[in-house]
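Note that one protein chain of the assembly has been removed; the remaining protein chains are unaltered in position.
When the chains are written out, they are named A, B and C in that same order, and each has its own residue count from 1.
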Amino acid sequence: MKWIAGVDIGNSTTEVCIGVISEKGSLQFVSSNQTTTTGTKGTQENTIGVIGALEKALHSSRKRVEDLDVILLNEAAPVIGDTAMETITETIITESTMIGHNPSTPGGIGLGTGKIIFIEDLDSVMNQDPYIIVASKMYSYEVIADKVNKARNKINITGVILQADEGVLVYNRLERKLPIIDEVGYIEKIPRGVMASVEVAPPGQSIQTLSNPYGIASLFQLTPEETQRIVPIAKSLVGNRSAVVIKTPKGEVKEKKIDAGFLYIHGPNHSVEANVDDGAEKIMVKLEEVKEIKDIEGQQGTNVGNMLNKMKETLATLTEQRVEQIYIQDLLAVDTTVPVEIQGGIAGETCMEKAVGIAAMVKTHKLPMMRVAEKLQKMTGVHTKIAGVEAVMAVLGAITTPGTKLPIAILDLGGGSTDAALLNENGMVQSIHLAGAGQLVTLLISEELGLKDLYLAEAIKKYPLAKVESLFHIRMENGEIRFYDEPLHPKYYGRVVVMAEEMIPIEGDASMEKIFQIRRESKKKVFIRNAIRALKKIAPKQEVRTIPNVVLVGGSALDFEIPEMILQELSHYKIVSGRGNIRQQEGPRNAVATGLLMHYVGG
Amino acid sequence: MKWIAGVDIGNSTTEVCIGVISEKGSLQFVSSNQTTTTGTKGTQENTIGVIGALEKALHSSRKRVEDLDVILLNEAAPVIGDTAMETITETIITESTMIGHNPSTPGGIGLGTGKIIFIEDLDSVMNQDPYIIVASKMYSYEVIADKVNKARNKINITGVILQADEGVLVYNRLERKLPIIDEVGYIEKIPRGVMASVEVAPPGQSIQTLSNPYGIASLFQLTPEETQRIVPIAKSLVGNRSAVVIKTPKGEVKEKKIDAGFLYIHGPNHSVEANVDDGAEKIMVKLEEVKEIKDIEGQQGTNVGNMLNKMKETLATLTEQRVEQIYIQDLLAVDTTVPVEIQGGIAGETCMEKAVGIAAMVKTHKLPMMRVAEKLQKMTGVHTKIAGVEAVMAVLGAITTPGTKLPIAILDLGGGSTDAALLNENGMVQSIHLAGAGQLVTLLISEELGLKDLYLAEAIKKYPLAKVESLFHIRMENGEIRFYDEPLHPKYYGRVVVMAEEMIPIEGDASMEKIFQIRRESKKKVFIRNAIRALKKIAPKQEVRTIPNVVLVGGSALDFEIPEMILQELSHYKIVSGRGNIRQQEGPRNAVATGLLMHYVGG
Amino acid sequence: MEYRKPMIHIAVYNPEKELLEEITAGIEEEGCLYEIAYNEDKDVFDLGWNAAHNSLLGAGIAVKGYHALFQCVHMKKNTPVFLINTKEKKEFRLLGSNAARYVKKIPFKAR
Partner (left out) sequence: MEYRKPMIHIAVYNPEKELLEEITAGIEEEGCLYEIAYNEDKDVFDLGWNAAHNSLLGAGIAVKGYHALFQCVHMKKNTPVFLINTKEKKEFRLLGSNAARYVKKIPFKAR
């Protein structure tokens, strides 16, 4: 009898598997365990995690690490990934044309157009022009209502703009009704005497005039050229319950493309360049043109240049190499939109700007796994050896999933990279590492929701959502209701929450359906694209259809919906795919560690 | 002074406009009106509607129809459209492998696998195999719970399948807990002695094992070939709260492609064929290959053949022509999915089948508008003449929208067709008629939601949604709450409703977000595609960007979101677009009637 | 001073036991809680009105002999949400289900 252990040190997770080999040489699996990888993959700090996991795995057999006969380490794939995000559009308001303001409780319904007049100047006018009154929060709602009521006997008032949140209060005190927009923070930025238009839609509906370029043109008698310029304003007001548009002489809203710079993709013989401003789709097409990527650089002095430099520096530090030795081997770009406060707005208006999320993958020099093995042997006294290439071991392990046959492919859905390997009937293995996996999904969720909180975004990725509908019940994302015996904390009230072990409230206005959609779209953007990219690269003649089954392994294969998304997609190619079930019991975990033991016995 | 009237007889709507010409020859618009077109466009029944609309329009001027000096009729575009839908996949269960059953109140949580045994046969077994018990609704929940409790002392029971909706009732009375699926209608179809698996997910979550091919393979020890065959089962269970899978010897779920047939698109010199099974995207690509379509036929004896024949017959009857004279000039195909009950299911399971929605447009011989004019003249005694081509008149009318300049394009978003025309600086007009508009959107909404109710679908298209959250308040689709002083009728309770003039409840399980999404997607599928197709066809050198502004007119331009969707899309091409505002007051209506008067004075 | 639990209140007077059991089975299958209070002889509409107002959920059921109704706090006393006019067991099960569905804010089941 011989006790052996397989150890898989991943970027995020270290997995181990224990087996015994009988006198006759047959292998029996005993137990397994996993822990968070300690230190950077390939460094000596890894040993702490390994020993911890081994101890836990051996516990049920009442063995100690020293009792092992041999420890088998994976020859780790020398890849490491990083993610970043770059906005490529920027909305700027020149002069104070308000756009997109959407206070929660405006007053009245309708459309009013007129000249801007501040409430303190009301006495100074005597003409018949239509006016829109602006009132600062220094005036109480009673005073404002009173002044407006009195003024209407003399002049023609068509709408009101308030600084305080008192639109309904003023409205309820008007003798004749007017549309009122409130919560306009920086009213001092509104120029006097210019034309403005105020629109409030009926409850549950959205404005119809100020969101139409010809609607604005009709109100302000714009020339065709002026109409052309206000298109971004109209666009940004689509779907709003209320809005103000102010006609300033040179006022304009510009949607500017940020000069994000070029990516240079170097192949063995030639290089290809991609303009980041053109978006992810174009970048990925360019990338496919280069069959064998040697390195990817960003244009120096541009946003993307700085971004890739920073990535390379991080990766150099992590892998203890010089920056010049760091070559980006693959890159995944995804299009996204992120909420950004508009420059020059007067009520904190935000705008959804276009952005590109990027994951890059670096092939470092062979990882110094030898040193890890030596250290481990020293610490435990157990013979430790590097016993198999990660990808090969993963397929070996994966084939213990019931219902699979050769040729078999795995997709290892990790944190930084999506790896794939194909084992054919002749025992040949083809493997590939691609940039982009779980971390990029988390980044996308965080940015698209404007959370700036990766911890919360990670929770949103992993758990279903619910809406807290009262202090004692929630509605889950599939529509089911759940009651609580004790009241929930007020901080949850009316909020969308993540149903992690503990409920986590999500701040902001995003509805459950919006968050739900962003979560699923982010997963699709990263993993569906990478699944297809990866399979194309390992399939004979790039023919994905020739692979009969694909087993999903790795941390992101634990996700409650990613495997099903991949199943839907790959079923178009007549491929069977699903979350792996290593040795019929491990789920998508422990493939490499299991493969190491199988290889040791078989090889 | 001369009183003149412009009359536009459309497929759905008849619009009129009244003007007076002063002694000096200048035109002043007086009033306008509209009504539903009486009879088929181009037939003598139209006159009733025309006279009615004229009377209403003249009312405010205290004039009668006989007082008019001249009536100007449009030379109607001789096009007419029809829509239909064809499913192209079909799911069939051979033998009784249940798929996709999702009762609203299953019992317990977990996964159980075992041999099927009917409750009446419990006493006959004495072995240690795992069993799943099936009970008909003849047994009360007390009896079932009692029998299961007793049986568990002797045999190994892992799950329960019930015919009645009593899953929770039985579950609450079990001594040890088991997953229970209830509401299985046709339990008599379940074969005895075969292996089955029952899975119930925790509240708010969905099943994870039976929706994974390898999960099913693990439970039933399937071979790779068998695993391949159960992929459609796993796929159809994705997202379910609970499920049963039964392993029958030859049991299988097939997703079969229906042989929908070929479309033959005839050009002046050559023909192109498109396989309907390949979906709408491919059909549209093929269609674009033929620059000038002479006719489109469906393969005889196939579904699409029958569908096009039926369309042609309908159109022949409508236009009083022979079927052989009917040539399909354009076709819009859109991909969709529709819920269909699965053949061979045992609990009324449904499946989303792929389908193609098709709108076809026929150019008939010149419409006999002459006869309509004669009839009208006879009935009113007013000189009536055909005074301008529809498309040309529409652009003339559209240019009265503030903020526009030449070259100007209109998109006439109607019921059966999307028409476009471009007027350039030299007064040249280029026009086109494309199949697919408002009616196709309505059809898509009706079919995708499985409503089979075009009236309700039309309402869903036109009005926002809300969810009735209690007997006295609703939540509108934009999240706003609205209270009612008097309680709502129970029929609305918990339902999604359309906020038409009266609230209309929508039956079925679809959530507000689902319906919302289908509504918007259907509009996009039809109108975004057609907007681009149409503009490409009228733009010089197919360069859409050369058109500076596009005015949206017609009934579907009244839609509360279509103009904004088109604005978003066309803004990528730097085109200004929006709902027209004819003569600064008509909105998107009355363009042709207005153009007729302008043409009469100017021409 | 305790939290009141969200329960459907069932006010009964001399209820037909079998039918009451159907009602509670209907509620139970839908996963809701209920409490039964035995009352003095009262009009069945009064029983329903009181039951609804005694329930934290505003949902009450009244059973008097063969008569039963579902009432909620927003309706008038004489026009409860549902009123049963038959002795069919199925109807009573349905009444229970629908009371629970009211609480769960999902559409009522039809006959």
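What we mean here is this: contacts are C-beta pairs under 8 Å (C-beta built on N, C-alpha and C of every residue); 3 or more make two chains touch, one makes a residue touch a chain.
No experiment lies behind these values; they were computed from the predicted model shown.
Undergrad: One chain isn't displayed here. Which of the visible ones does it touch?
TA: If we consider the entire complex, the absent chain touches A, B, C.
Undergrad: Among B:Phe472, B:Phe516 or B:Phe560, single out the residue that touches the unshown chain.
TA: Only one listed residue reaches the unshown chain, and that is B:Phe472.
Undergrad: Which residue among A:Phe472, A:Phe527 or A:Tyr600 touches the omitted chain?
TA: Candidates A:Phe472, A:Phe527 or A:Tyr600; residue touching the omitted chain: A:Phe472.
Undergrad: Could you tell which one of A:Phe29, A:Tyr141, A:Phe527 or A:Tyr600 touches the chain left off the display?
TA: Touching the chain that is not displayed is residue A:Tyr141.
Undergrad: Would you mind spotting which of A:Lys115, A:Lys461, A:Arg495 or A:Lys525 touches the chain that isn't drawn?
TA: Touches the omitted chain: A:Arg495.
Undergrad: Which parts of chain C face the unshown chain closely enough to count as touching?
TA: Here the touching residues of chain C are 1-4, 56, 58, 73-78.
Undergrad: What residues on chain B make contact with the chain left out of this view?
TA: Answer for chain B: residues 469, 472-473, 475, 479, 481, 483, 485-487 touch the chain left out.
Undergrad: List the residues of chain A that touch the chain left out of this view.
TA: Chain A touches the missing chain through residues 105, 141, 165-169, 172, 469-472, 487, 490-491, 493-495.
By our rule, only the chains that are shown with their structure count from here on.
Undergrad: Please work out the Cα centroid separation of chain B and chain C, and write it as a whole number of Å.
TA: 41
Undergrad: From the C-alpha centre of chain A to that of chain B, how far is it in Å?
TA: About 32 Å, centre to centre.
Undergrad: When you check chain C against every other chain, which residues touch at least two of them?
TA: Chain C, residues with two or more chain partners: 104-106.
Undergrad: Multi-chain contacts in chain A: which residues touch at least two other chains?
TA: Correct list: 479.
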